[in-house]
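Heads up, one of the protein chains got dropped from this complex, but the rest are sitting where they should.
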Amino acid sequence: MAEALLEVKNVKKYFKTPKGMLHAVDDVSFTINKGETLGVVGESGCGKSTTGRVVLRLLEPTEGQILMEGQDIARLNDSQMRSKRKEMQMIFQDPLASLDPRKTVGQIIEEPLKIHNIISSRHERQKRVLELMETVGLAQRYYSTYPHELDGGRRQRIGIARALSMNPKFIVCDEPVSALDVSIQAQILNLLEDLQHDMGLTYMFITHDLSVVHHFSNNIAVMYLGKIIELAPSDELFAHPTHPYTQALLSAIPVPKLENRRERIILKGEITSPINLPKACRFASRCLYAKPECFGQEPELKEVAPGHQVACFLKDKPD
Amino acid sequence: MSEQKMKATAPEYALEIENLEVEYHVDKEVVHALNGISLKVKQGETIGLVGETGAGKTTTGLSILRLIPSPPGVVKGTIRVQGEDIGSLSEKQMEAIRGKLVSMIFQDPMTSLNPTKTVEDQIAEVIRLHEKIGKKEANRKAGDMLEMVGIPRDRGGEFPHQFSGGMKQRVVIAMALACSPEILIADEPTTALDVTIQAQVLDMIRDLKKQYNMSMIMITHDLGIVAEICDTVAIVYAGSIVEYGTLEDIFNRTAHPYTVGLFGSLPNMDDRTQRLKPIQGLMPDPTNLPAGCPFSPRCPRATEECRKAKPVLKNIGGEHLVACHLVKEG
Partner (left out) sequence: MEKTEFKQRSMLAETWKRLKKNKGAMIGLAIVLILFLLAIFAGVIYDYQEDVIKQDYNELLQGPSAEHWFGTDELGRDLLARIIYGSRASLFISFAAVALAAVIGCFFGAISGYFGGKVDSVIMRLTDILLAIPETLFAITLVAALGTSTFTLIIALAISNIPIYCRLLRGSVMTQRGSEHVEAARAIGARTSTIIVQHILPNCLAPVLVQFTLSIATTILTISGLSFLGLGVSPPTPEWGSLLSSSRSYMREHTYLTIFPGLAIMVTILSLNLLGDGLRDALDPRLR
């Protein structure tokens, strides 16, 4: 039924480090349908941000295909890619760091319009910037203020307006609300939701906050050490988490209510870095149910229910 | 020695704060960080101090340790730790209290540790500041503390950079608990950590608290953590407590519009399609607080009265206090 906008196939991103190859993203595949949101969750160092940047080719993939409406953007040359960026945008985690401190709000939102020569008349351009500011809920009086003069929520609105200025089809949101206070967080999430509805946007939503990702996404991919270990529709994942890591992750969310609390699963140990990995399940050393076979080979993603994929040996067998 | 006396009488409250006001005078402007906060913490109780950036949570914590820099800070009101008014103590007496009677854990474990010293030495140093014991004995005790927070004793000779974020926070906690304080102030202790590590650390804090029967002030913005770990909750807004009560009071009988707004801002885990109900507007500027109720400009139910007079905390049943004109006493 739904049409795929973005297909990522077997994408890898390795970094050379003094200690060896760092497998930041290791053979990741997923599809995002038009107008939908894929949530990518995981703990720091799991490769979720790197995946977001590779998809936009802000980092060059080591291997793999990134198909945007069927066209492999990994094969585009520099100038083709620059022009393609109009369709694929990003919203950053730290709204202050991602805005040039020496440019005013107007200049920041206007820049993409200038770069891609979307509107050449100065007057028209200003009109469009003010329009965009209204769309994201920024009062016009902030046109010539600097980002540092505003609060976190407004700064993030500038970043969103900049991304929207080119009428993109697809936006990677990298932890767009984790630097904000709870009440402001909700304002920005609602804004992103409205924009998706009004403009038919497709999101890849990267976050460590599971309650936010649950609320926001159609599908969720759980990453661990550079791999997607579970991929399922949002409600399905929360109702039937299948991978032992997903189960632990979900149980660890501090729930702001007193009744119906989940039983906590406390994991031992901490996430390691994906350098010189042995051929084994990456989670095996922390897994509460690990069996000898888990240390011998790596599990592949397999479908356990419609649209629900898990990479775990324990779920293969009927026992 | 006065400490022995204190323990003998064992006051009902580990900590009493009365009408605490903190102002910072900067560049002819006055930042009203705290505007009259009163709080009582029973022995062994854990109270959650909940609020957003700039609400005055950390300032409250620093005031209890008398660590507000002055100038520019101006502190008014009384704070009694184990019945003793810390305002009357000399700086030297205060030093004896910090770390021994009251300890604080800060949000960022990276900046709380000295990068050039082994973790064991750092913990031993705290112990030797407050207890007259030899270096060897102190290091042995430091090793015990490390084991208690789940770090193998033989890693004590390592430096902070050799530890991960979660491990560093454990070291910081071991340091804070080294002299078995009566009151622990935890300022967002797990905000910098990943969820699974946060769960580990919270679990550990809860166990240690029981073991030591400490009183604890948990400063956080996360109502989920409050539900996990606290007995009572104080919701702070713009330097004032707007609602105070037990967990049940706050979570199930929410009264103040701001608290209602905080809950409305959180995604509903049971129904993901439910739209968030954010609080409109922003935190007021602490140099220029609105007249009347500080929340009135953002409050969907504000009336004329709210914009004129600042509401005081009133009891609405049990120990449930609310500062709102719209809530009736009873």
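Note that the chains are named A and B in the order they appear, and that numbering of residues resets to 1 at the start of each chain.
We take it that a contact is a pair of C-beta atoms (placed from the backbone, for glycine too) under 8 Å apart; a residue touches a chain by one contact, two chains touch by 3 or more.
Source: prediction; values computed, not measured.
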Chains on display which the left-out chain touches in the complete complex: A
Given A:119, A:166 or A:265, the one touching the chain that is not displayed: A:166
Omitted-chain contact residue, chosen from A:126, A:196 or A:273: A:126
Contact partner of the left-out chain, one of A:83, A:167, A:272 or A:297: A:83
Positions on chain A where the hidden chain makes contact: 53, 56, 58, 81-83, 85-86, 89-90, 92-94, 97-102, 104, 106-107, 111-112, 115-116, 122-123, 126, 130, 140, 143-144, 146, 148, 159, 162-163, 166
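In the analysis below, only the chains that are shown with their structure count from here on.
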Cα-centroid distance, chain A relative to chain B, in whole angstrom: 33
Contact footprint of chain A on chain B as seen in their complex: 52-53, 164-167, 194-200, 202-203, 221-228, 247-248, 251-252, 261-269, 272, 274-280, 282-283
Complex interface listing, chain A residues touching chain B: 43-44, 151, 153, 181-187, 189-190, 193, 208, 210-212, 214-216, 234-235, 238, 248-249, 251-258, 261, 264, 266-267, 270-271
